[in-house]
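Every protein chain but one is kept in place in this view of the complex.
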Amino acid sequence: MHIAALHQPSQVQLNQQGNLKHFLTIEGLSKESLTKILDTAQSFLDENNNLINRPLLEGLTVMNLFFENSTRTRTTFEAAAKRLSANVLNIDIARSSTSKGETLRDTLWNLEAMAADIFVVRHSSSGAAHFIAKDVCPNVAIINAGDGRHAHPTQAMLDMLTIRRETKKPFEQLSVAIIGDIKHSRVARSNVAALQTLGCKDIRVIAPNTLLPVGFNEYGEHVRLFNQMNGGVTDCDVIIALRIQNERIDSPALASQSEFYKMYGLNKERLALAKPDCIVMHPGPMNRGVEIDSSVADGDQSVILKQVTNGIAVRMAVLALAMQGQLQEQGLIEAISL
Amino acid sequence: MHIAALHQPSQVQLNQQGNLKHFLTIEGLSKESLTKILDTAQSFLDENNNLINRPLLEGLTVMNLFFENSTRTRTTFEAAAKRLSANVLNIDIARSSTSKGETLRDTLWNLEAMAADIFVVRHSSSGAAHFIAKDVCPNVAIINAGDGRHAHPTQAMLDMLTIRRETKKPFEQLSVAIIGDIKHSRVARSNVAALQTLGCKDIRVIAPNTLLPVGFNEYGEHVRLFNQMNGGVTDCDVIIALRIQNERIDSPALASQSEFYKMYGLNKERLALAKPDCIVMHPGPMNRGVEIDSSVADGDQSVILKQVTNGIAVRMAVLALAMQGQLQEQGLIEAISL
Partner (left out) sequence: MHIAALHQPSQVQLNQQGNLKHFLTIEGLSKESLTKILDTAQSFLDENNNLINRPLLEGLTVMNLFFENSTRTRTTFEAAAKRLSANVLNIDIARSSTSKGETLRDTLWNLEAMAADIFVVRHSSSGAAHFIAKDVCPNVAIINAGDGRHAHPTQAMLDMLTIRRETKKPFEQLSVAIIGDIKHSRVARSNVAALQTLGCKDIRVIAPNTLLPVGFNEYGEHVRLFNQMNGGVTDCDVIIALRIQNERIDSPALASQSEFYKMYGLNKERLALAKPDCIVMHPGPMNRGVEIDSSVADGDQSVILKQVTNGIAVRMAVLALAMQGQLQEQGLIEAISL
């Protein structure tokens, strides 16, 4: 798919007051919207990075619709929803509908009629969550938990929260490098969009041309491409190493894993080129010895596990905010109380 | 199986005071019992058709035992039980016992000893839930979530609730048509029994002879058979289109799906023969273009999605009532408080 097709500004996810009522994509959201998510997520973390439970979804029903399996992401949403006191139902969506010849639309309407308040949707097709929010169940809060190669917006927001909490610098002053398999990553595009919106002026993408998507030059302002590690990571504040998506690579874009490690693996020597307090991030699951060396993954500068905890807080924030936006849209509350 | 064998009046599901302690089948229940279920279910719905949560099963444990998979029905029971604040455990019953050579009876006794209060049972054999209630675990409230071709009593009760709420007429004055695959449907028999008990005087079954069960003439009073749509639906208040159970048809009873649609598909022209305010129902999942046309399924007279919401309310009612009946039987409460 050509990237440009995905850049349509989307107001589907905002209610009439301009607040989130779904959470589908970073693109098109204002700096204020993103900052609201970050502030709300931060309110669910205490000074020791422990999560704080809040019964904001008491009595409400969250359904996880994972058309594409992802135990890890599903677990984080389930944990987040339970910390908000929601009822959580994991729907075996692959088995529940198409096997009986029902249309997807009918299946979703049925689930909505079971009094679902929120759908967490993961699908291998780009735009699936957007389609459901716009055309099928606009009155259910739709949360995009990853669609195709396009967006993984909660991952982007947990990365932004981690950057904000761990660097303690404004986004405007940061240099951020994203390394690796840009082409097959749901994460890269969402992260670039979030960084741009939050004001980052120096976004560096480091990858071989074979791992860049078609139309890369449309990534937009403040983004620079590097084919070499050494120039790319120099003086960075943040380095994000992406997972090599072996299971998605359908052409011989990589000579081998060891070849990739030799060219782009993040090791101590390369990290030493960045600023001394540069933080190291990775969306997981890691391929140790491919995109990242264990000495870095487990080193002092790594904030990889903090990302995971921040991910629960961000998912709590997005669930609670979108739900309030739905209630506001439907005239059931006057204002967002978060 | 011959139908007559299933008409044994069953008092197994009532306690000594005559209140439900299991919910196994419509047959043998009085009009008062059915009305009690409908009234209780209605108390869980507000005027906007939104569900009201009630912590009636707080601290109690509901186990879903689905010997036969049905994601949809299981989800509705799980949602209903959680709205009553129960602890819900989905037991992988197919894997948990027979694979280790244990008898089913021992497996059930073990689950009961884990302090289960309610079993929701789905099984492909007619009478399975009845057998468990009578012979294995009489002190656990057993809820039949569908057994064989025999009964699907919560589906029948949600249909009755929908008819009562949507037609706003007494059952005595209604003409109700049930169309399609009577032979393989769990729904048809339960619905006919419920309609008869609630006083309906005009029940019409519309189907080709190949889709009627052996012994159809034993369906009882007020039931008329039609082989043609046009006579059958004329002046009806309620039309229930059944799903064509492709996966159950083991003989060439149907020439083809398109042939069925031509003869029995519910379309606008046929619906126009019914009363102008006739409601259209379907138990789901729908085969659009086979038993029902999309213009009818999505039309103004369709209450198909309201059935789904009513289904949660009915399952809440049945869970709560049977539990109270067990507690009354065991001397732990004096009277049913619902």
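Here are some notes:
Each chain gets a letter, A and B, in the order it is written, and its residues are counted from 1.
Rule of thumb we're sticking to: contacts are C-beta pairs under 8 Å (C-beta built on N, C-alpha and C of every residue); 3 or more make two chains touch, one makes a residue touch a chain.
What you see is a predicted model; the values in this text were computed from it and never measured.
For the chain left out of this panel, the touching residue among A:Thr103, A:Asn227, A:Asn267 or A:Asn287 is A:Asn287.
Taking the whole complex into account, chain A touches the unshown chain at residues 50-51, 53, 69, 71-72, 75-76, 78-79, 82-83, 246-247, 284-288, 305-309, 311-312.
Even with one chain removed from view, chain B keeps its contact list with that chain: residues 59, 61, 87, 89, 91-92, 95-97, 100-103, 106-107, 109-115.
FYI, only the chains that are shown with their structure count from here on.
Taking each chain's centre as the average of its CA atoms, chain A and chain B sit 42 Å apart.
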